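One protein chain is absent from this view; the other protein chains keep their places.
On to chain A.
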Amino acid sequence: MSNDTTTATADAGTPLRDAVPGTALLEVEGLTKHFPIYGGFPVKRRVGAVQAVDGIDLAVHEGESFGLVGESGCGKSTTGRLLTRLLEPTGGRITYNGQDITHAGRKQLAPIRSEIQMIFQDPYSSLNPRQTVGSIIGGPMEINGMNPPGGREMRVRELLETVGLNPEHYNRFPHEFSGGQRQRIGVARALALEPKLIVADEPVSALDVSIQAQVVNLLQNLQRELGIAFLFIAHDLAVVRHFSQRVAVMYLGKIVEVGDRDSIYNRPRHPYTHALLSAVPEATVTAARDGEGRERIRLAGDVPSPINPPSGCRFRTRCWKAQDRCAKEEPPLIRLGGNREGHLTACHFPEEPTTAAREEDVILDPALLAAEKGTGAGSAGPVGKVDR
């Protein structure tokens, strides 16, 4: 299955590494991670696998920010953990700086470890509750023998300030902070080692807009001035758009669309990319309320289980354009006619490259449909549009 995708990509003559100038710092081909599931009684045996990541190709270039978006459970974090080799891949190849690290051991990885840092998603479990903020952030510096000018404590206090915390909180413990404040500590800790590549897994998701803006600007400065490359994982599409030059959209373990920022946000072809973009709430009254401007698409339910993903195109169970062919044939990730170089889409029946409002909303959610039919008749705005 994953081979199909890889071959098709090559056939189209648009391997990802050509999309943007600069050398690939990190390259991934056919990367796969299946988590075995055990069950049965009395003897436990392997009964299946969670196909968390299923044959993806991507390349992160030196100093670039590569965004990875998609819904919860689609495999973003697993991808991040594979790249940082916190997880062992089931298949495929990972190359860092020309060196194959797919199955590299501890020793081989040692010199790379401080060059690739990870910022974690969960602000609770990633902080040791018994350590003070000072030692949480200063710890990695100590382990790696870093002695910043002015001393570690001063650097930690600086970092606290940069992520929007009061430097006086140096001696406090994680439980004394709110959820948002705790996440800032994790960001400060990852910044401490000034690495070459940061795999940032939802680094700003738990932060307030204003602090989020400070951190995004800060990460952007690190990217631009120190040339740190980012694999930036987030579900907030506006943040990813702001921060990443190239973006890949994932669905159920696959990359369904990838391209430069403008192609993905203004000329998306994959129905799922359209659905994602249309779900973003925008803080503008006109766009939000008058149903003008952007299209409105409401998918049904959540992402299906990756244990038993749909055959053919994995998005077909939630796709309004699905046809028989979608169940039989997996669509290859290729450059469609009219797409820019490096803009690849995996869909048999792609959408028009625009995000403008449609004549009719696409509403697949049964509860919404029922509720809107029931109350929609007399009401104005997007609700009424369903019946048109």
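Rule of thumb we're sticking to: a residue touches a chain if its C-beta (ideal position, glycine included) is under 8 Å from a C-beta of that chain, and two chains touch if they have at least 3 such contacts; residues count from 1.
In this section, contacts and distances are computed from a predicted model.
The subunit not displayed here is recorded in UniProt as "Peptide ABC transporter ATP-binding protein", chosen from "Peptide ABC transporter ATP-binding protein", "Xanthine dehydrogenase family protein subunit M", "Tetrathionate reductase subunit B" or "Competence protein ComFA". Of the options A:F35, A:Y265 or A:F349, the residue whose C-beta touches the omitted chain is A:Y265.
From the options A:A49, A:L109, A:M146 or A:A238, the residue with contact to the unseen chain in the full assembly is A:A238.
Of the candidate positions A:P129, A:G227 or A:P366, contact with the unshown chain belongs to A:P366. For the chain missing from the display, the contacting residue among A:L83, A:M141, A:I211 or A:L344 is A:I211, taking the whole complex into account. Which of A:G55, A:G92 or A:G164 touches the hidden chain is settled by the complete complex: it is A:G164. Although one chain is not drawn, its touching partners on chain A can still be listed: residues 71-73, 161, 164-166, 178-181, 207-214, 216-217, 220, 235-239, 241-242, 261, 265, 275-285, 288-289, 294, 298-299, 301-303, 365-368, 370-372, 374-375, 379, 383.
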